[in-house]
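Left out: one protein chain. Kept in place: all the others.
On to chain A.
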């Protein structure tokens, strides 16, 4: 049976990038449908009744919501090719722990860095660097977070990389100065086709953020 795979997404979304990378890793052809988040399409509203948020992965008509759940779904549905999660239960749990950490602890501060000013922005910057340091220590000297193979935690984090430049500019700091191993890791990931194909250029994000701020009325 031919699979019909549709991705409702928005190009600057680091969450959407996860699902794109996972699909590319598995060599799954998909129909990418860019969404206008300021004017949500009927298909988005219908497919994600609860949160009305992208990304939504629609597989043979059935929607899967939440990017990390999508990545795991992709891994379980297409187990051939590169496994994204380790098969050992303990290693799997660790990978999920760090994925959850990125959602809970890394995303929030990034919004403060580009979206807030003054003290709030400083708090965000400090928090973000703290969290990156924790990730850097988890990465250690490994090639990827899971060891030798690219996988779930790499996918969960790599989308943030194309936002690093704008975050550094807004928060006036250098990630490379505090987390050189993390930057080296990101560059390694960028050499993979799946990642290179799925992430927009930093320049595009740099231009997008001021426009976004205007659009949501914080500039």
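Here, a residue touches a chain if its C-beta (ideal position, glycine included) is under 8 Å from a C-beta of that chain, and two chains touch if they have at least 3 such contacts; residues count from 1.
Quick note on the criterion: contacts and distances are computed from a predicted model.
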Absent chain [UniProt protein name; select from "TRAPP subunit", "glutathione transferase", "Origin recognition complex subunit 3" or "DNA-directed RNA polymerases I and III subunit RPAC1"]: "glutathione transferase"
Omitted-chain contact residue, chosen from A:44, A:64, A:132 or A:183: A:64
From A:45, A:93 or A:177, residue that would touch the chain that is not displayed: A:93
Missing-partner contacts on chain A, residue numbers: 49-50, 59, 62, 64-66, 69-70, 72-73, 76-77, 89-90, 92-94, 96-97, 100-101, 134
